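One structure coming up, written as structure tokens, with questions to follow.
For this depiction, one protein chain was excluded, whereas all remaining protein chains were kept in their positions.
The block that comes next holds chain A.
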Amino acid sequence: MRRIGIWIAVGGLLLGTAACGGGSGSGTGGSGAPKSASLSVGFVAEPANLDFTSTEGAAIPQALLVNVYEGLVKLSQDGEIQPLLAEKWDVSDDRTTYTFTLRKGVTFSDGAPFTADDVVFSLGRVKTDWKLKIKSQFDVVDKVEKKDDSTVVVTLKQPSNGFLYAMATRLGAMFSRTGVSDLANKPVGTGPYVLGAWRRGDSIRLEANARYWGTKPAVPSVTLKYFKDATAMNNALLTGGIDVISAVQAPESLQQFSDPNRFQVIEGTTNGEVVLSMNNARPPFSDKKARQAVRYAIDHKALLDTAWAGRGQLIGSMVPPTDPWYEDRTGDYPYDPAKAKELLGGKTYTVKMRIPNLPYAVASAQVVKSQLAQVGITADIEPLEFPARWLDVVFKQGDYDLSIINHIEPRDMGIFADKSYYFHYDNPQFGKLLASADSGTEQQQTDDLKQAAKLLSDDAAADWLFLFPNLIVAKKGVTGLPKNAIAESFDFTGLAKQ
């Protein structure tokens, strides 16, 4: 009987949590936030190591890029490319030669000066030493040459609009020629922060870089605290353990932070399109009509309201509103179950909906299932462990009919051009538009990509459920938080605390 006693205690605990949920009175906080030289920010995924040149994963550049490592250019909150370590750059008329003029008086945190040689070294390393898939974005680079100590010339094989954008990502990060021996543990960059301490499994502390060339950060010590559980992170903010939640995982829980005297909720955008992917390679969704039926059958507004507390934005194609070629495509397939039934021709289908076991996917899947049932499509939900199982079954083997995943990579419409990618979308016209967009002028690029996004939507290559919101909660008085999560980094440089 002792064992049963324990089980009941567990049951009681679950109940107990439920019961005391009602009154969330707090004893701390409220009376004048203390002036402090440090801030701590809660995150969910901890980096495996600190080397983003050889280890995949968003957590490393999130912590280090812009903060510890800087590139020649950076991405602004509005999606514009701005100068950083380069004062300016000139593009030749044929758009294959980029001449960067470097900022003077910049030093690395190990004391070495930053010169054109470091640029040649860092950009060269991408091709020779990097082990990431995304390094293929630099395939277009023909050669990188030093003109003088503060001028670098990059020559491309053909014109590419993607190149400068790639320079603003981790690919363009500048490394010291003497500072790459232990990237996994000792990052050396030119940024406003240096690594202070890393307590594995718990936190990373960044300290102000005394040698920084620009404006010194207002908060000299920032701690990135890692939580495995969203509720634990929420509680840490409620009890004062952290100052900022970098990304809220459960939007319904925002109500606990509704007191404006204590907290501020910041909602911005991300590059994450929550895609209802349809397997274009096998029936029933090899048929465009069936795919279109799915798009008509889903009430996207209702889905967002129920599954994600109405936070986020409806998009309708693979472009977030912060990209220059964004157009509102939500009107392409208005909610119309009658039309969906008509497109299906009265037939009914049973399909496999294999989703990652992530909160947004499980929540959205239940709404999708309920709505598809109204038009005669039975979708059997099967949550797969993420990442390993989902990547293997859905992404690699393509054994699925429907799936739901947040495609977080920036400017990732190109994945639809690859026939072998798990959507198996196949329309040569789309590939042509993308190719001409990359090599054309900026205006051509915008026009072509608008057309490409429209084509995707018309073909119903997938359905776009919503744009994942960036939800930050911070204590009142914390300013300078990056509202939109559209770059790879969580930019601490503007942070301040009153």
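FYI, contacts are C-beta pairs under 8 Å (C-beta built on N, C-alpha and C of every residue); 3 or more make two chains touch, one makes a residue touch a chain; residues count from 1.
Operating definition for what follows: contacts and distances are computed from a predicted model.
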{"item": "From \"Nitrogenase iron-molybdenum cofactor biosynthesis protein NifE\", \"Peptide/nickel transport system permease protein\", \"NADH-quinone oxidoreductase subunit D\" or \"Molybdopterin synthase catalytic subunit\", the hidden chain's UniProt protein name", "value": "\"Peptide/nickel transport system permease protein\""}
{"item": "Touch with the omitted chain, as defined above, among A:54, A:82, A:255 or A:498", "value": "A:255"}
{"item": "Contact partner of the left-out chain, one of A:328, A:385, A:418 or A:442", "value": "A:385"}
{"item": "Of A:299, A:401 or A:438, the residue in touch with the unshown chain", "value": "A:299"}
{"item": "Touch with the omitted chain, as defined above, among A:54, A:178 or A:357", "value": "A:357"}
{"item": "Chain not shown, touching residues in chain A", "value": "1, 3-4, 7-8, 10-12, 14-15, 17-19, 21-22, 24, 230-231, 250-253, 255-256, 299, 301-303, 305-307, 309, 357, 362-363, 365-367, 369-371, 380-385, 389"}
